[in-house]
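For this view, one protein chain was removed and the others were kept in their places.
The first chain written gets the first letter, and so on, giving A, B, C, D and E; residue counts start at 1 in each chain.
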Amino acid sequence: MTLTSSLKAGFAAGTLLALTGASALAQAAAAAPVPNKGDTAWMLVASALVLMMSIPGLALFYGGLVRTKNMLSVLTQVFAIVSIVAILWVLYGYSLAFTNGGGLNDYIGGFGKAFLKGVDPAAVAATFSNGVVIPELVYMVFQMTFACITPALIVGAFAERMKFSALVVFMVLWVTFIYLPIAHMVWYWAGPDAIADAAKALAAATDGAAKKVAQAKLDEVVADAGLIYKWGALDFAGGTVVHINAGIAGLVGCVVLGKRVGYGKELMSPHSLTMTMIGASLLWVGWFGFNAGSNLEANGTTALAFVNTMVASAAGAVAWLFVEWGAKGKPSLLGMVSGAVAGLVAVTPASGFAGPMGSIILGLVVGGACFFFCSTVKNALGYDDTLDVFGIHCVGGIIGAIATGILVSPSMGGVGLVDYIAKPGEAAPGDYVMATQVFNQIKAVLLTLVWSGVGSLILYKIVDATIGLRVTQEQEREGLDIAEHGERAYNY
Amino acid sequence: MTLTSSLKAGFAAGTLLALTGASALAQAAAAAPVPNKGDTAWMLVASALVLMMSIPGLALFYGGLVRTKNMLSVLTQVFAIVSIVAILWVLYGYSLAFTNGGGLNDYIGGFGKAFLKGVDPAAVAATFSNGVVIPELVYMVFQMTFACITPALIVGAFAERMKFSALVVFMVLWVTFIYLPIAHMVWYWAGPDAIADAAKALAAATDGAAKKVAQAKLDEVVADAGLIYKWGALDFAGGTVVHINAGIAGLVGCVVLGKRVGYGKELMSPHSLTMTMIGASLLWVGWFGFNAGSNLEANGTTALAFVNTMVASAAGAVAWLFVEWGAKGKPSLLGMVSGAVAGLVAVTPASGFAGPMGSIILGLVVGGACFFFCSTVKNALGYDDTLDVFGIHCVGGIIGAIATGILVSPSMGGVGLVDYIAKPGEAAPGDYVMATQVFNQIKAVLLTLVWSGVGSLILYKIVDATIGLRVTQEQEREGLDIAEHGERAYNY
Amino acid sequence: MTLTSSLKAGFAAGTLLALTGASALAQAAAAAPVPNKGDTAWMLVASALVLMMSIPGLALFYGGLVRTKNMLSVLTQVFAIVSIVAILWVLYGYSLAFTNGGGLNDYIGGFGKAFLKGVDPAAVAATFSNGVVIPELVYMVFQMTFACITPALIVGAFAERMKFSALVVFMVLWVTFIYLPIAHMVWYWAGPDAIADAAKALAAATDGAAKKVAQAKLDEVVADAGLIYKWGALDFAGGTVVHINAGIAGLVGCVVLGKRVGYGKELMSPHSLTMTMIGASLLWVGWFGFNAGSNLEANGTTALAFVNTMVASAAGAVAWLFVEWGAKGKPSLLGMVSGAVAGLVAVTPASGFAGPMGSIILGLVVGGACFFFCSTVKNALGYDDTLDVFGIHCVGGIIGAIATGILVSPSMGGVGLVDYIAKPGEAAPGDYVMATQVFNQIKAVLLTLVWSGVGSLILYKIVDATIGLRVTQEQEREGLDIAEHGERAYNY
Amino acid sequence: MKIVMAIIKPFKLEEVRDALTAIGVHGLTVTEVKGYGRQKGHTEIYRGAEYAVSFLPKLKIEVAVATDLVTKVIDAITAAAKTGQIGDGKIFVFPIEQAVRIRTGERDVDAL
Amino acid sequence: MKIVMAIIKPFKLEEVRDALTAIGVHGLTVTEVKGYGRQKGHTEIYRGAEYAVSFLPKLKIEVAVATDLVTKVIDAITAAAKTGQIGDGKIFVFPIEQAVRIRTGERDVDAL
Partner (left out) sequence: MKIVMAIIKPFKLEEVRDALTAIGVHGLTVTEVKGYGRQKGHTEIYRGAEYAVSFLPKLKIEVAVATDLVTKVIDAITAAAKTGQIGDGKIFVFPIEQAVRIRTGERDVDAL
């Protein structure tokens, strides 16, 4: 997405808005589009909801699952990551993710908007609809919350044993070298209006020469996007960028750090499933901002993403609940909420593309699959992914990312693909071939797995060599709360 | 409410919206109304808020009040109900509640929208204002959250002793045979535009024949509504459908299941009033979505419902706090939050009709009344309604439902009734007679009490005969968390 | 702000809204502006968010920091204050704060809107943009939530020792005699349209006489504002009204009540930093409603306030985290969340005026400053401000209030001042002189400190003389939960 | 003097307390403990991991009494705490040499 | 050797600990307990239900000392834990036959 126009005087914006409908009538496409306040209101709320997902949502979901002596360390890690990344995002994160990176544009953006240069109250950002824009500051902060939660997801994998200093350094590096490139590759594009303008210019072009120029311009605009975006891979709200990305980084992390002291021998039951349930619930509620917010405006498609989020989560919960009930003899709360999260993870890339029935099926599938993975495969492989970051976020993310290629199909009740060029200025249905789409999805998944897997491994090694990743055995026994933070989570 | 129109191309909607004002100007009523993004944004948020009411809100409010050994079972029950009902709602719930049920239309809808047939991103639903619609998917999911929380309210009555398997089966039956019919009877109608069109046609009709046809058509449209709606009973956000409905089902349930082991003899103090307070607060916050969201758009009336919700809750809290302080000698947190919930329950049916001062009085009355009921009447009657589902939701709901008939009166600062036919296309003030209105309210209350009371009794008996409702005494002693779910809520 | 117009028929509003753009075109200024549904939606959400800040947010942030035996008393105090103030606000609070107070108008409003007289669903309130209004009921309830949280902030200062009855009486007095006047002095003004109309009339005036009359009228309109507002002091969301105001009242309170029994001798570690973290997170999330909501509409400036809130909080958290890490050897959760709150406090008055980079710097500064104050200065002075209400809210508030005068400068990336008269009907840039602005800010800070400091002292003394402020030593030892409320927060 | 220490099932506390007051014993001290013995525990499952929990919640009651009361106390506790199922618990009798009431400094039997 | 066990009011812990260190006792074990005795409890009200809570929070302190130190320890505890109000608690003295320091295997007095 790009900054498509800039009106002066933020204060005046209000007045201008009142004229939207009218002016649009009057000068049609000519006038630079101004934000609709309904869209702005929705995106502000969505951003707040995504922040709530990380704090307190994710922090509690994770924290409840560790032992009392490590509760506070988990809360601290999540809260610190959110705070630090928010700053980085303003300094250079947003710019590197969402501007044209020149020669490296396939992989990463540039520094054009570092320190939010030019991102003032009057700047607007494109959406997925022609002629619909939102204040760029809202777009920026909405994306910020995604950058804040993704690294926080990773901490679950090596919870209860990582050094706080190492964690801070690792996360700064990870966001910079793993998250920003992936986000750019998947989500950066020129936006519908830029394409429409170029396409119109082409249509308007009369003689051959003009046509050639216009065609070149159009190609350039279309080519102004990240690599994975250009592959045609779909990721509505972050299946690759957020979940697969964090999930694989977590797996590598827990393997590099090694198992917890006493793993497999000592009782390590969750210290408060109450907190985990609160966290899961807030994740669910916040996820509406995450998925439906990713539509960047408040329309019927937003409602669709909202509904898909609701039902996929419910289906995931129901699936895990009953499958575990059958397999282990008892229906568990932890299982059910894990299933809900798995459902949310899986529907993330599909939320704006699939239909409600498709999302229910996706949720049922992923609920069962993740249960099987976490309860069987994981034990077989024997790594210590403390909170199943891989088993839920990566496995669920992969299933969702690939399923998106199928569920988007109108034949499956999906919304189909969009073609912004066919009828410049309108979103025309694009032609969809399931095999191709699924293939594109798989390519996106693989690139993410490799980039994040290998990249994270390198970063872990660097931090280990310099600071050391893990606390001493005594500290681990005492618990990170006292050892690392000099506090206790509870003093009843 | 009905699907009044269907535009193609969900994506295009965005662009179309920008023209609202204008097109409305241009072709007046002719053009099919399109959703206002402000309304859509608000209703999306409202839906998320209502989900937050159940999870974590209600789950914590209830969970905090049980003993530690049963905490997890309460959380599991609420979360499971929400997840299961969400799926049912998509499969057939929404259709049975909000479509025309043909011959049975007085009592229940049909299967026309089962599996959300036709409910695509472009489908719109009517509101209470002529010419104002919202995406039907939003309306559907907003109503879904109501269907999710209502059965969850019931679990408080027989908490700490019901078998989980029995609970799941009972709830599926209850939603199908009790909730859906009541929701249809109270809330299903043709919508303002359908009525306006028919009324205009009548006005336009010239010769007698045409008049007769048009009149018939109008009668038909007006008659296309649920039984209680046609009685003229008012229920803005669910006093009958949600609270009385769940409250009476709870009472019947706790009587059928019998008292908890040790009830009256052993100490059964709430294990965490902290959780109960968190739950009550989130219920309060979420209730804005519940009540103000029930206006289906974002205008002055929505603001009124919001304000009424705020002050009735505050008044209920203050009333219980001080009455208990006087009667028992100490002001208690549990009392105050119970009063807040009682106030919210009572104002639910009145929220869009009463004035702020009327809502304050309602809150004060219900706060005192419910305190008296829970602390005196209940003990006198001697049934074991674990968390006072009846004493707060049913008693508070009845007071609110009847008071609505009074507080809607303009003379009491209420907004009065609306007549959609007098001036087709506009909401004209209808003629209000307090006695009639109160009588209609009472009829609605009685039908709900009977339908849900008798219906639930039958369902409990069926489940008891087949699966058995209650756990063994040993399991009850051990606690449902370990016995039923194989987990503990806390491992400090 | 004032009631600028009143359309009849709340229900009809819906339809009217659809015509906004158009009618605005048609009859320009002539037509009374109607609310934009996007603004209404946003302000409804903002109000709910601010309520969530107090309950459960603030209650948990504070409650987690006290000892188990006093947890419930803190929750009760916060919840009770919110409930009571909500009622007062409807009865007379809103009117005294936001209407013209005649002769006393510099200091306080009148009773014109007592019992919300005339504040019906059709009444609208001005915003900061010409021609943009919102339903007055929304404005009223948004402001109500501010009045609810401010006194609740004070309880942290004398937590664990104040008598509940005394607290209730004190808070009622405090809101009436301290909060309402300050709110009126800082925030009450005639609104942009009133000014624009008067200015246009002046411009239109032809002969001298008319000019004189018009000029007089304009002067009157401009003069129709609170004292501090007229001084030209800026306070976007309540640095003076909320934080300095509550902070100084807290300091006076903890000095008047004296130290807790065992203070300095016994271990008084926070009973649940988990609750404190949840509270801090909800404060952060809710604060978006507090700050961005204070723009009263949903536009680019709202987005700016949102972003500033996000980054200042993050910067405050990061600052305290690292400074404490350096100074005390360990990075603590409590430190980090305290820093986040300090950042939020400081950015409150600046949120709609500063730029993101300015807010980051502000957050960094205040994070370090408050750490120093709470960990060093406080101990040096030796008063027992239980939860550092002064050290964070007052100190942070003062830093923020003064910094606002600097950060608003366009040269610092701020938005600059607005002149509503220069170009009637538009918000023109006003002329800004840093020295003058900072001076105005300081004057506002001082007046608030004196008014609230002295006023609170008097009120404490009155309550102490009549009811007595403090519980007995035995009750304090036993804990306020049992002694004052007859309940325990936990029964594990 | 002796101290009679009993390990009982938690929900039996009230009954035991009443039984003791009935025979004139008006003081006791209770401790929450976890017991391991014949009574089998349960299994807890958290996602992949299954834990066999063999320590069960019990209450430890300590009653200091004059020697001649010991038998009555034992009988009272046994009667009140018995359910007949495995896990009812044990009673142990310790000799004590001194007892002091802190408030008054009273000694031995007077201190009880 | 003896074990001196004292039941005290929770907020007295620090003072007792200091009193003991003052007389050269550098080790003790503390347990949270609930006590029932002369000191009257309080009533808790939860909506309809009223509960008379007669078990009050106390701390149990156990100190193993050489026999000759017992009196000094008793005096130290009594002095430090006393408030003069009902509920100050009790002190009981148990004989012990052996003591072992796990780390070193040292026995008896050396183990303390």
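Everything that follows uses one rule, which is that a contact is a pair of C-beta atoms (placed from the backbone, for glycine too) under 8 Å apart; a residue touches a chain by one contact, two chains touch by 3 or more.
Please read all numbers here as calculations on a predicted model, not as lab measurements.
Visitor: Please provide the labels of all shown chains that the missing chain touches.
Guide: Among the chains that are shown, those touched by the missing chain are A, C, D, E.
Visitor: Which subunit E residues would touch the chain omitted from the figure, given the whole complex?
Guide: Touching the chain left out of view, subunit E contributes residues 3, 17, 26-31, 64, 94-103, 105, 111-112.
Visitor: Using the touch rule from the top, list residues of subunit A that touch the missing partner.
Guide: 262, 265-267, 477-478, 482, 486-488
Visitor: On subunit D, where is the contact patch with the chain that was removed from view?
Guide: For subunit D, the residues touching the absent chain are 2, 6-8, 31-38, 54-55, 58, 60, 70, 74, 77-78, 81-95.
Keep in mind that, in the parts below, only the chains that are shown with their structure count from here on.
Visitor: Hey, which pair has more contacts between C-betas, A-C or A-D?
Guide: A-C
Visitor: Give me the C-alpha superposition rotation for subunit D onto subunit E, in degrees, nearest 5.
Guide: Superposing the C-alpha atoms of subunit D on subunit E needs a rotation of 120 degrees.
Visitor: Regarding the subunit A and subunit B pair, does the interface count as same (over half of residue numbers shared) or different (under half shared)?
Guide: Both copies touch with mostly different residues.
Visitor: I'd like the Å distance between the centres of subunit A and subunit E, where a centre is the mean of that chain's Cα atoms.
Guide: 56
Visitor: In subunit A, which residues are in touch with two or more of the other chains?
Guide: 20-22, 36-39, 41-42, 45, 269-270, 278, 328, 330, 332, 334, 490, 492
Visitor: Residues touching two or more other chains, restricted to subunit E: which are they?
Guide: Residues 44-46 of subunit E touch two or more partner chains.
Visitor: Can you name every chain pair that touches?
Guide: Those chain pairs which touch are A-B, A-C, A-D, B-C, B-D, B-E, C-E, D-E.
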